[in-house]
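Note that one protein chain of the assembly has been removed; the remaining protein chains are unaltered in position.
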Amino acid sequence: MEVKKNLRYTKDHEWARPEGDRIFTGITDYAQHALGDIVFVELPEKGSALSKGDVLGTVESSKAASDIFSPLCGKVAEVNTELEDKPELVNEAPYDAWIAAMIPDDPAEAVTGLMDADEYEKYIKTLEHD
Amino acid sequence: MSGYISNTGADTQEMLDSIGIKSTEQLFDEIPEEVRYCGIPDNSGQTEKTELGGIPGPMADMQTESYIKNLAARNKSAEKLICFLGAGIYDHYIPPVVRHMISRQEFYTSYTPYQPEISQGMLQAIFEYQSMMCSLTGGEVCNASLYDGASALAEAASMACRATGRNEVAVLCSVNPEYRKVLKTYAHSGGWTVKELLPAICSENDAIKRYEAQIDHGIAALIIQSPDFFGYIEDIKAAAEAAHSSGALLIVTADPLSLAVLEAPGVLGADIITGEGQALGNPMSFGGPHFGFMTASEKLLRKMPGRIVGQTKDKNGKRCFVLTMQAREQHIRREKATSNICSNQALNALAAAVYMTAAGKSGLPETAQLCYHKAVYAYNKLLETGLFKPLTDRPFFKEFALESSIEIQKLNAVLLENGILGGCDAGRYYMEHKNVWILAVTEKRTREEINYLAGIISDNFGNKSGVVFPWN
Partner (left out) sequence: MELIFEISKKGRRALEIPKPDVPGRSYRDNTEDATVNPLSGSIPSKYLRNTGLMLPEVSEPDLVRHYTALSDSNHGVDSGFYPLGSCTMKYNPKINEDMAALEGFTGVHPLQPEETVQGCLELMYKLEKSLSAITGMSRFTLQPAAGAHGEMTGLMIIKAYHDKTHPRRKIIVPDSAHGTNPASAAAAGFETVELKSSEDGGIDPDALRALMDENIAGLMLTNPNTLGLFEKNIREIADIVHDAGGLLYYDGANANAIMGISRPGDMGFDVLHLNLHKTFSTPHGGGGPGSGPVGVAARLEPFLPVPAVKYENGRYSFDYDLPDSIGKVRSFYGNYGVAVKAYTYIIRLGFEGLKQASVNAVLNARYLMQKLAGVYELPYKRSCMHEFVLSCTFMKKYGVSAMDVAKRLIDFGFHPPTVYFPLIVKEALMIEPTETESKETLDRFINAMLTIAEEAEKDPELLKNAPHTTPVTRPDDVAAARKPVLRYI
């Protein structure tokens, strides 16, 4: 299970990557493995304002559906429309297949409270023992 | 033993030994004494006692048959009466192949086709059904059926609310009153509201004004029925334009048989098309089982309730069919599902597919055309008696409404005495239309029967050309 060093993570298996004034988000390799072949990604509406933990979108496999939660408070600046036709990108390259790019309400504190790679790696290890 | 259980005394003993218990009573050791039922079985045969069980029986097969047949004989079916009653359920002809095909045990004793390898028959049949319904209605996607026309309409309204993020629907009062009642029940629990748009009956000109004038901003959907409860054909295109201009969806509930000759609502701009499928190969059966159908534009696919069958390939590349888009459904999404529906009306939808196949590309329009011409013939015959007058100038299909100078209950009672099941008394549903009589004329009605209807009315109430109507 790949965990990328430079990203921040949530307990619900979203990742966040600051880039310029934006923070890109998606789901982790662990999450896409657990879901299996993804058949559909429901993207958020551009411009919608979200609080941390709000539903950002949904990913569906043929046998499951899972909500994606916003890892931060902010506005959806852009969505990855490529996923509409190619949801399989989330399986193939979960860390490239970003779902939304958000402008955080408070840039300084945007990723505060999220896990770093080491913490997330430890966290998913505890889940595997379940 | 009932005859449906194979275990003999010896089998039972062997199984108990294997389990390691002494009696079948011990199978229920986990059930606490205080909730065990101690009723004493009543083996008195045919006597119907209300204590234990309140259950007649047990009966032998022969007795069971005569008991049930006796009940059936206490009904007067449309086989014995000449049926002009419609109002959503119709006395259409059903070719024998329909019953023969749906009586194949492989279809009717199977469960929902969860295991595609041994369910290809039902899956393909539903796929074909979906294809036929899409063509008939002009929808792009179709589900595998809902319970009935009324609940299908309620599901459509709920779907429109989800799709638009709005929480009120507007429904014309010319929509079947049973449907509007169900709509309100669903709305109440679903947390959305229903606004009813009057009048129920109007002229051709006012029909269009109704769509336009009363559409508020903020409505999730405009709901119309075509042909409506009184039989009149709605201007779907105008309704669609009115609804879309305010960002609402147009939901049309339609008689599927009418669509063989009337333009497909989807082509005219309807976003969701639903209806009662009974007219397609399903007997009236005192109101059920029939099926509700639903088709929609492709963009609404993921908001749709119910099972959907899709085409795919198996691992050897062979074309096959599966239940698909399942992430919408209750067994996966639980409380976030698009609907709670699980069991649907698959066998009734299959009957419709067989019926549409039997009637076919030419037979379905021919049947529809027969209905129309016979309805027109009956309409004129009844007007000739001078006891009725038309309500509006609007065109109808197989059903029409007349204002009657005779009290409807009295009229229907006289007809029943003469072996005729008269039309629907609109006053039953509409306070303001106490003297309105809605008649349905299917392809089964003959010229003689229609003449007989008009004759009985004339004989009993007089042929009063130029009669003065009490409301004039």
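Letters are used for the chains, namely A and B, taken in the order the chains are written, and counting of residues starts over at 1 for each.
Definition applied: a contact is a pair of C-beta atoms (placed from the backbone, for glycine too) under 8 Å apart; a residue touches a chain by one contact, two chains touch by 3 or more.
Quantities reported herein were computed from a predicted structural model and do not represent experimental measurements.
Asker: Tell me the shown chains the invisible chain touches, ordered by label.
Answerer: In the entire complex, chains touched by the missing one are A, B.
Asker: Could you tell me which of B:S135, B:T193, B:S297 or B:T392 touches the chain that is not displayed?
Answerer: Residue touching the absent chain, from the options given: B:S135.
Asker: State which residues belonging to chain A touch the missing partner chain.
Answerer: Against the left-out chain, chain A lists 37, 39-40, 60-63, 87-88.
In this section, only the chains that are shown with their structure count from here on.
Asker: What residues on chain A touch chain B, complex-wise?
Answerer: Listed in rising order, the residues are 39-40, 42, 60-65.
Asker: Name, in rising order, each residue of chain B that touches chain A in their complex.
Answerer: Listed in rising order, the residues are 302, 324, 326-327, 332-333, 336.
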